[in-house]
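Some chains have been omitted; the remaining ones sit where they do in the full complex.
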Amino acid sequence: MINLRNDYNIIGDKLIIEELLKYSDHKFVGYGEDEVSKELNNIVKEKVGKDVDTYVLPGGTSTNVIGLSQILKYPYEAVITVSSSHINVHETGALESSGHKIIYTPNILGKVDIKRIEDTYKLYSDNHMVMPKALYLSNATELGETYSIEELKEISNICKKLGLYFFLDGARLPVALESEGYSLKNIASLCDMFYLGGTKIGLPYGELLVIVSDELKNNFKFLLKNKLGLLAKGFVGSIMFKKLLENDYYLNLAGKEIDKANTLRKELKDYLIYPNNTNQVFIKISYNLYNKLEEEVEFEVWEKYKDYLVIRLVTSIMTTDEEINNVIKLIKKE
Amino acid sequence: MINLRNDYNIIGDKLIIEELLKYSDHKFVGYGEDEVSKELNNIVKEKVGKDVDTYVLPGGTSTNVIGLSQILKYPYEAVITVSSSHINVHETGALESSGHKIIYTPNILGKVDIKRIEDTYKLYSDNHMVMPKALYLSNATELGETYSIEELKEISNICKKLGLYFFLDGARLPVALESEGYSLKNIASLCDMFYLGGTKIGLPYGELLVIVSDELKNNFKFLLKNKLGLLAKGFVGSIMFKKLLENDYYLNLAGKEIDKANTLRKELKDYLIYPNNTNQVFIKISYNLYNKLEEEVEFEVWEKYKDYLVIRLVTSIMTTDEEINNVIKLIKKE
């Protein structure tokens, strides 16, 4: 069975796990106060050219909720996002459970309609309504789309104008970073808070949260502990992210995922429905093909219509050329 | 430098991390729906002789708060515990942040005064006060103490009588399980919910929550996601716990920790202040000795008095006989 269901179906990259074994005789200070966590912070600071704070959190949902909870102080403060966003649809109400309303606008293939941000903000005008204080976007989005650097700049400027903090969900930022003009430096210059996902690029767990804006740094460790995100062995995550950042290894891994996806997109261009340039490939297939395919390939069904389905094929760092070729053959021989 | 500061100062046990490498070619279903997680559940079921549910959570604080949040449905429902307990002192208000009051009674070396439980419960009598619905205790306690099986039975009976759910914090349950008459089966027969800590016995992260009472099982995965405790790669924790439970490997590791601590207790019996039978050793030393000791050993200062200090020495699975002997020599040569 070929597994293209998602990019978190494996333990992780071998080099990264082996890195843990290298440290197996070391003793560390707990709760992220160790030396490796400081080294990791220095590496990120250098990469982004800013005096940022960094923390490794267990997963995407905890990073979204704890990061946004640092921004949204009072319970009447709200976040603006798109209807399809992870915090709105796929986090089981975690942000609301933490006390905050999510305001959402329609999405265009998972991306925000930039022209709507200000209009949406302006709907909130008095103390009978929530007060928008942050914009949350994912990059790459749920549909694998990325924002162009120009779009990110425009969004960043709108946020500054409106007094909104710009939070970027980077669970799949590594694959977005392969896009034209992207760099961690660029991202850090445009966002107030963002993260670099580890889970979907080769770590057993862990997301690297980067706090850029000084006013958002204060006492974050108290919130991290209070909101269940502080791990005793903080050094484990730091060792893994240090390895992931070494010689831009994350770009190497992201590149692998994208190459495979590009092959799929190229060879299956007649089936392609939501094109993008990252590691998710959405194709439109008949029920007939679907029935054959699911006997040999694992994947997600995205949408079901009367005469066809949209399915999602995701490449991970362990996906092989052979697997890709086999999937292509299976589809084309239809 | 000899490090006896705590039992979570290392990445983890080598065999357990190597176990991850063995699975590095496998593909898994996400979010704990995989086969290994099911196997782990079966192993635990067999060990405890009950149809329990099992989940691997990231850390002790998240396990305490999410477990108790499953028990405490309405915000007026409260938990009874002792003043020194982890949820009361060292979780930065996490349970209150989740909406619940903690009622605490005085502790005796970290243990509850069993006679006080019912009296405390009875103080809460009308709708102007919170309603106690759970008892939370740690075993081993913050001070390394354990409850005897008879004590646990007495506590369990009181809980049943009062309609309190009994939640056992087992962050250091592995070392308690070396005590007379203990077994996972025993624990499961006395508690409604408990966990077996992984972080302090050789896992890079992870605590194994066991839900015993049927009425507490319902929809737990929704709460786990909502409260930020559900990891995408749930299989990683399951693989590690499966290894930890294999041939009771956790007892092997716990035994190592306790042996070293026993040597300390035996050789330093004149310094001993809070005796126990687990991996924490509390000794009373002069300031003069303290000043010499801290040049060669890392440890926690527990209490400071005018003429002496109480310090804590903790053994981990990586502590060596040589280290123990050196520490003993350093203290005795005073």
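Per-chain residue numbering starts at 1, and chain names A and B are given in the order in which the chains are listed.
Everything that follows uses one rule, which is that a residue touches a chain if its C-beta (ideal position, glycine included) is under 8 Å from a C-beta of that chain, and two chains touch if they have at least 3 such contacts.
This is a predicted model, so every value here is computed, not measured.
Shown chains number 2; the total number of identical copies in the complete complex of this file is 4.
To be clear about the criterion, only the chains that are shown with their structure count from here on.
For the pair subunit A and subunit B, the distance between C-alpha centroids works out to 33 Å. Those residues of subunit B whose C-beta lies close enough to touch subunit A in the complex are 3, 5-6, 8-12, 14, 17-18, 20-21, 23-30, 58-62, 65-66, 91-94, 97, 199-200, 204-205, 222, 225-233, 235-236, 239, 298, 318.
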